[in-house]
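Not every chain of the complex is shown here; the ones you see sit where they belong.
Letters A and B mark the chains as written, and numbering starts fresh at 1 in each.
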Amino acid sequence: MTALSQRASLPSTPTWPSNAWYVAATSEELTTQPLGRTICGEPMVFFRGQAGQVAAVEDFCPHRGAPLSLGFVREGQLVCGYHGLTVGCDGRAAGMPGQRTEALPAARAFPVVERNGFIWVWPGDAAQADIAKLPPMPWAENPGWAYGGGLYHIACDYRLMVDNLMDLTHETYVHATSIGQREIDEAPVNTSLEGQQVVTRRDMPGVKAPPFWRMALKGAGLDEDAVVDRWQICRFSLPSQVMIEVGVALAGRGGYDAPLAVKASSIVVDFITPETPTSHWYFWGMARAFAVDDAALTDTIREGQGKIFSEDLAVLERQQANLSRRPDRRLLTLNIDAGGTHARRLIDRMIAQEVG
Amino acid sequence: MTALSQRASLPSTPTWPSNAWYVAATSEELTTQPLGRTICGEPMVFFRGQAGQVAAVEDFCPHRGAPLSLGFVREGQLVCGYHGLTVGCDGRAAGMPGQRTEALPAARAFPVVERNGFIWVWPGDAAQADIAKLPPMPWAENPGWAYGGGLYHIACDYRLMVDNLMDLTHETYVHATSIGQREIDEAPVNTSLEGQQVVTRRDMPGVKAPPFWRMALKGAGLDEDAVVDRWQICRFSLPSQVMIEVGVALAGRGGYDAPLAVKASSIVVDFITPETPTSHWYFWGMARAFAVDDAALTDTIREGQGKIFSEDLAVLERQQANLSRRPDRRLLTLNIDAGGTHARRLIDRMIAQEVG
């Protein structure tokens, strides 16, 4: 039960895999201005080339070290705001007033791709970057789904967020007024490995819906007061993505497998991108398969979800502060932590393979 | 005169004794919510058990390291706000949803006791904690006295506050508009050891009262314009408590020993609790033996004293910043510093005994 233990300390080896796609930004964040953001410890600047394609180079002008993100984009090239050194999408110096630039060293460029409203970057070895390794996002490519989401910057190790999302018993305590309910604690949790995915599942048959799900039932045109079967299926994939199938169906109609017409079901989308060993970018959202044309409902859900995840943010940052103060302490891994424990093992194994 | 010198540096050995009672909070601070506070370098959480008794455990959930002070109290037990691990007043795991907790490690509990409106904690070896070692507080247990006070968090080594309180010549400079007067500087100071107490004393016969004492004379029903005999008797006790008998009596009536009816006398109460090597909790107050039923006077005194001690705070934090920048510098110990010097010797001796 408490056989395993983990170190809470910040290791000197990397705490994240580098050879992987991470979400760096949403498409709508990147307009005509360059965007500076640190991903996996690398300060990067993102901008759009002449054709609108995304580029990512290190946020450090090869000339005098000014951040290139202070500059501007001109005809698809990034101009340093200090002395005008211009780099192309490949990071190479493309011009500078009164200066030949052929021999200048290039700024490091990172593989980057835009897909389904997200900008994905590969912070590690560019030679290994492969678009085929992008995760499947069926909910984003199917008109039968609607999506809304947001971004939080959270001052904690990204793995604490993985732990958080792979064990939803915390909903009862952290989110008592929205999605928490006593029955979550009482339902047995089932953890399994499905290939390279870790899956934790809880089913709560015959319960009353908590406030967030009452709202969703109403949005789906169902009775918010009905007794429902509720489910949570959390799927972790490398490097640090958690997709959570959640929903409620009118009781006795099949639960997770109930027909669309009698349930409100959705996928909590979590792309978790390390910034530093003790901070990360949290791209959260919800994809739903009901009332997909109801834009007002999308806004309502986004607002509710944003409030819920801000509660996680508050707890996680305090947890990190406590762990940083006590790097010697070992944490417990109880039954409910099995999902996070297995996810961390996959992460550790991938890091170990990278550092050889 | 300047024969002694002291190191201003922050040592690597402890700067405080651990096996002692320290004030952690006032009784009124601890209501139905848990209270997180670091005492002598130990993050602690204080809460009240079922019968209202005080408990103190480390502020670190044994499960995943979240601060327990983020949680809540339920039926006299402390529930972690993250996943619901519940600990009792003894720090032992008392329950958790879906989890047997008998084998879980306990959170460290600290000896704690409530006495005379203060919550006292023993941060060191629990086996040595002894209620008999609590300091006497006669002014708190005698209806002939009234008390009011407050709490400041001050970003300096607690010993700089001890120095400050054991040499009141600073009143002339730091508190020029309230309790300072030139005669303090001019009066000879007498320092003595009385058992385990360091005592510094100044008498200023035949002076005019400064503004704070004019207010006190008036509060005591005496002539604020009268010529008075003024006294200051500072008593340091281990680990870091300074009680200062201060007062004014109508001139020639016996000074410190004058009858109650012709004097306004009180005790400045200072409980000084280390937080970190460069910060402390300062519980200050004033106990008085005159006009004890005048609650408005208590408020007036608290307000005046709070303003005065905020002046100390400003100087002490700047002093600490200067000392931290120059850890190599040695300070002088002049005549006026004898009280602080002797107090630090007692502290150093106690620490040396503890660390063996």
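The rule is simple: a contact is a pair of C-beta atoms (placed from the backbone, for glycine too) under 8 Å apart; a residue touches a chain by one contact, two chains touch by 3 or more.
In this text the structure is predicted, and so the values were computed from the model without any measurement.
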_Oligomeric copy total, full assembly; chains in place: 2_ = 3
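Just so we're on the same page, only the chains that are shown with their structure count from here on.
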*How big is the gap, in whole Å, between where the Cα atoms of chain A centre and where those of chain B centre?*
48
*Complex contacts: residues of chain B adjacent to chain A*: 43, 59-60, 62-67, 70-71, 79-84, 96-100, 103-105
*asked:* Can you tell me which positions in chain A touch chain B when the two form their complex?
replied: 1-2, 8, 163, 167, 169-170, 172-174, 185-186, 188-189, 315, 318-319, 321-323, 325-326, 329, 331-332, 334-337
